[in-house]
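Okay, handing you the structure first.
Just one protein chain is left out here, and the rest sit where they should.
Letters A, B, C and D mark the chains as written, and numbering starts fresh at 1 in each.
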Amino acid sequence: MTIIYQYRVATTSLGGFLKLLVAWRGSVYKLLFKETLIFCLLYAALSLTYRLALSATQRTQMERLVIHCNSYTNFIPISFVLGFYVTVVVGRWWQQFQNVPWPDRTLFVLCTYLNGQEERSRMMRRGVARYMLFGLLLIMRSVSLAVMKRFPTIDTIVEAGFITKEEAETYEQTQCRYLKFWVPLMWANNVIARARREGFIETEFGLRMVLEQLADYRDKCSLCFVYDWITIPLVYTQVVTLAVYSFFAACVLGRQFLDPAKGYPDYQYDSYVPVFTLLQFTFYMGWLKVAEQMINPFGEDDDDYDINWLLDRHTAVAFALVDQCCGVHPPLVRDHFWD
Amino acid sequence: MTIIYQYRVATTSLGGFLKLLVAWRGSVYKLLFKETLIFCLLYAALSLTYRLALSATQRTQMERLVIHCNSYTNFIPISFVLGFYVTVVVGRWWQQFQNVPWPDRTLFVLCTYLNGQEERSRMMRRGVARYMLFGLLLIMRSVSLAVMKRFPTIDTIVEAGFITKEEAETYEQTQCRYLKFWVPLMWANNVIARARREGFIETEFGLRMVLEQLADYRDKCSLCFVYDWITIPLVYTQVVTLAVYSFFAACVLGRQFLDPAKGYPDYQYDSYVPVFTLLQFTFYMGWLKVAEQMINPFGEDDDDYDINWLLDRHTAVAFALVDQCCGVHPPLVRDHFWD
Amino acid sequence: MTIIYQYRVATTSLGGFLKLLVAWRGSVYKLLFKETLIFCLLYAALSLTYRLALSATQRTQMERLVIHCNSYTNFIPISFVLGFYVTVVVGRWWQQFQNVPWPDRTLFVLCTYLNGQEERSRMMRRGVARYMLFGLLLIMRSVSLAVMKRFPTIDTIVEAGFITKEEAETYEQTQCRYLKFWVPLMWANNVIARARREGFIETEFGLRMVLEQLADYRDKCSLCFVYDWITIPLVYTQVVTLAVYSFFAACVLGRQFLDPAKGYPDYQYDSYVPVFTLLQFTFYMGWLKVAEQMINPFGEDDDDYDINWLLDRHTAVAFALVDQCCGVHPPLVRDHFWD
Amino acid sequence: MTIIYQYRVATTSLGGFLKLLVAWRGSVYKLLFKETLIFCLLYAALSLTYRLALSATQRTQMERLVIHCNSYTNFIPISFVLGFYVTVVVGRWWQQFQNVPWPDRTLFVLCTYLNGQEERSRMMRRGVARYMLFGLLLIMRSVSLAVMKRFPTIDTIVEAGFITKEEAETYEQTQCRYLKFWVPLMWANNVIARARREGFIETEFGLRMVLEQLADYRDKCSLCFVYDWITIPLVYTQVVTLAVYSFFAACVLGRQFLDPAKGYPDYQYDSYVPVFTLLQFTFYMGWLKVAEQMINPFGEDDDDYDINWLLDRHTAVAFALVDQCCGVHPPLVRDHFWD
Partner (left out) sequence: MTIIYQYRVATTSLGGFLKLLVAWRGSVYKLLFKETLIFCLLYAALSLTYRLALSATQRTQMERLVIHCNSYTNFIPISFVLGFYVTVVVGRWWQQFQNVPWPDRTLFVLCTYLNGQEERSRMMRRGVARYMLFGLLLIMRSVSLAVMKRFPTIDTIVEAGFITKEEAETYEQTQCRYLKFWVPLMWANNVIARARREGFIETEFGLRMVLEQLADYRDKCSLCFVYDWITIPLVYTQVVTLAVYSFFAACVLGRQFLDPAKGYPDYQYDSYVPVFTLLQFTFYMGWLKVAEQMINPFGEDDDDYDINWLLDRHTAVAFALVDQCCGVHPPLVRDHFWD
């Protein structure tokens, strides 16, 4: 479920975004606490070794190693890399959501041109609605783990009432070894064409307009598939990951506090707990987690798109549109401002 | 209310943007003065403690801590992070405004094709206009606090004259547990379809064109909802906030002036007031406030979109279009340049 | 008037962009020389004070202050801030120009479908052209100072021949307290609808196509208004301005040359004139001026869009299209390559 | 074949992207191991020379050279350059994929309007489908090495069954010395126009809609050609390449470990293996490889678009659409939710 927090910051105020830091669901803490724990344990282990276990010579050797590691942590400008990489990921993430198909527009137009109240009209409208939802489901199962879990087989889709047993069979008889999300959309097309032939849709204009909307819907389904097929190249993600993790590997050693008595410059102060390194860890690792969360927006993170919610919404609205609201409007009256 | 300042800088001149620094409404000072005050108080408290309260040993310890903190303030490259983050926020903010629906285009086309002056024609045109405004209102109530405050219940919308009591009831009887902004738009659709059936719209061309415009309007309403549903992931906002606030937490300590007599390098000068740190505070915190203000453009900040103003504008223009201007044009005459 | 310089650098050559540095109109020198002068005067005043007026103790104090200021000039990473800010401004600037409406397309289509040569046809075509230009004028007066200066009142528009006195009256009688640029466009709509009713436009196809183009034109007018209403938030502009000006305030002091004899590191050389600081000034201040010039592209800077020129062009082309060229083409002949 | 890894990171988890580091296909290791090996050999050669072969004087000279090189490695800010360059490359890469034409939409519409089941209808539909695929093939051969290898001559296309021998001859007789991908698309156009004339497509609406979709398909083919014709200017790619390679040329020398006994600052520690330099190498070189892989997405890298797979998919789906699914839908029944 997407986390909606913009109302808490609708108006800038004292502290402002600070309020957001106390959230837990979808927060940076929830995403990071395991990594942080591991980092702390490693750091503490090394710190205790240095302070308690080593001989004087070993300590000197370790001190040199620490200074060496530390001076090299600024070799890798992870802030840039993360900045550029996350910008690409964010752009893709948002485009991906914009391309999730909404059946509303098609059904609006369908209701206007195929507006009979008798059974056959209703069956056609409901059929088109169901086929559109079924097509969407097929795509969503292929891109979203959450949807796949909910509808692992065609049978579960039949049970949920989206299609009948016969329709499921017709679907499965279509021979094509590629993803067949377009099959039910073709049915919808054919039902609409039949509605025109049988006179339920009265004009060519009507037919054309409904078909166009349906084709746009189909294109969006297709784009969902494309976005899923083509990801940001693996090597880009690897390079960024490598940069961040190797940076913190160097930090575990390089940010150890050394004995101030030894008089190394920049090591005059021993605060035992590396507060600033931990902040930096939260910060950079959190930025990487932003990318991790957004690279597959159809997963089950706290902040991923809730496709199952969207499917329920689409189902409810689709049936409300084609049945309950079709052809209905309040009586025409003189309104309040009528002169 | 959006702050319009571009006329003050229409032409580059001496000082140029400098003039803008004296504004108060929507200014960085207004947004920041509380935070700045708190920062100053904390800084002063620490400063006085250091100068007056501490023993010599304690002072030395504090000096070490200050140097430690200071050296760590450049660990966190907040300028990058803010740069990338604000760019994302600005992009979203502008797209969001571009998707606020304007009823003008639909009503222009409606007036051309449904241009009768008798009562039923007028009722239809006014009905469509009112339903469009009502649909917009429903969406805007769900995304904007200011609109919600103005129209907290459906009754207040009835009182304001957008819909009649009967229409409100019809609306509430529609059963769907999701946001029902599309219900009045469906009515508008149905009224237009009826106008065609009853012959008020004379051609299929006319019907189609009006429906298309209405569908575009509906899509924009839908997009408003989507933009509100999907925000920039919480974790990104948290990471940026954490970076900025922890930076200034480190500054409160790390930017203290130390006794020049102690001869620490970079601490040769004691100006009591940390002018540059305060500038930096205004600067970075102000940048974060830019994001804070833009992440929810429908709030009540000085510089947020004034959706209530826009609603009033839309209402006035909508009724002027469908009644006052419908079918009217000055007599055709030979113009000034006629040969 | 926009400055066209791309032909001088059409082909890369020795020096290339260097040639552009000798321009004056719209140049960085013209925009900056006043600011530079002020900066130099302040710098010189401080420099002379330091060299001539101060006692030895005062000089030492000032030296400390200078070093302090200098070390703090790299606190504010203005290059980033300017980079991100200017990118946003440039994006908006270009979109704004792309949305300036051009009447050509509408008039092309109008001429094709309403192509009679008798007086009434011509009056209709010319009427539509004039109303479109008048609508554009109304918008442009509200966004551009230059246009407002040229047409301060409706009367001046009447005088210029865009509309007749009667049309001006009809316009002013329309009651709506918001900007009424859409009124003449509604007239144009109604004239076209009348042309269809009276048979001058022969088909519904024709009517529809002309109306669509006109609606697109209207939308662009509307967008001009929107871009003018919603600017980059004041606080962003303030933050950037503050950063740049406070940077140079620090430089006036911090970049003073100190007596090399005192042996301060980095102050071994006294060149009297701070050449590099001045270059930096030109550079950063010039970058800010880029933003200043582009934030309101309809002003009167050397490099702003010349909207008055565009209005003249539109007027000339509009009348040429609807009268001179309407229905005309050279006789059909066998061409040069005819086999 | 594109590498699909987003499911492995569908949900953020401990380690997250870390899992991706163990992949080999399409990984940074596979792309880089040769370069890394060469770098290591050069480094080792120099290191051994320094440690074993040089005289004391020579060593001192080399030490100076090393320090000189090292101080200059931060002259070239490759992280920026790579960041900006890769952003441009990524943008182009993604646009390029979005413009790969998909025949689905055209064929959907074709099936709706040209839906007879008799032989001539079927031949027309199949003909259009084949001509579209042939046009796509012609474009793809010109941009993708993999497709060219699969279909080196027109004869191989005939053999694969896309066109007949006679069609191949007709194609080759068309005289035009530029790429003729539009010839089969013109045939498709003409077949559709004939279908209208012979009454297989019953309405002008149908004809128009099919033609529009086909024209969009043709435009996308055209864009593929344009993207292939206009690449990122060579000089930009050269500048970036030069920066990265010269950086590592300097590193081979400048990152040598010097004898700690000599007491050079920053050279107190000798770890023999330059771990951090190698990480930096992987990191920057890997970033460059991202660009290298994406600049021609139709090549044969592990992560390039698999155009041959797409051609097979298009062929299978095209024939399934125009034959198997044309006009078919399950019987209309009352659905599960029927009240």
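Going forward, a residue touches a chain if its C-beta (ideal position, glycine included) is under 8 Å from a C-beta of that chain, and two chains touch if they have at least 3 such contacts.
This is a predicted model, so every value here is computed, not measured.
Engineer: Touching the hidden chain in the complete assembly: which of D:155, D:204, D:259 or D:312 does that?
Structural biologist: In the full complex, the listed residue that touches the missing chain is D:204.
Engineer: Under the stated touch rule, tell me which residues of chain D contact the chain that is not displayed.
Structural biologist: 31, 34-35, 64-65, 67-69, 71-72, 75-77, 80-81, 83-84, 87-88, 92, 119-120, 123-124, 126-127, 130, 145, 161-162, 164, 166-167, 170, 174-178, 182-183, 185-194, 204-205, 207-208, 211-212, 215, 218-219, 222, 226, 228-243, 245-246, 250, 288-289, 291-293, 295-296, 298-301, 304, 319
Engineer: List the residues of chain C that touch the chain left out of this view.
Structural biologist: 2-7, 9-12, 14-18, 20-21, 23, 26-28, 31, 79-80, 83, 86-87, 90, 94, 97-98, 102, 104-105, 108-109, 111-112, 115, 203, 205, 209, 213, 260, 266, 268-269, 271, 276-277, 279-280, 282-283, 286-287, 289-290, 293-294, 303, 305, 313, 316-317, 320-321, 324-325, 327-339
One rule holds in what follows: only the chains that are shown with their structure count from here on.
Engineer: Do chain A and chain B, two copies of one chain sequence, contact each other through the same residue numbers, with over half in common, or through different ones?
Structural biologist: Chain A vs chain B: different; shared/all numbers falls short of half.
Engineer: Can you check how far apart chain B and chain C are, centre to centre, with Cα atoms defining each centre and the answer in Å?
Structural biologist: Here chain B and chain C have centroids separated by 24 Å.
Engineer: What is the distance, in whole Å, between the centres of chain B and chain D, each centre taken as the mean of its C-alpha atoms?
Structural biologist: One centre to the other, that is 39 Å.
Engineer: Mark out which residues of chain B touch at least two other chains, giving numbers and ranges.
Structural biologist: As it turns out, chain B has residues touching two or more other chains at 31, 80, 83, 87, 205, 289, 293.
Engineer: Where do chains touch, given as pairs?
Structural biologist: The set of touching chain pairs is A-B, A-D, B-C.
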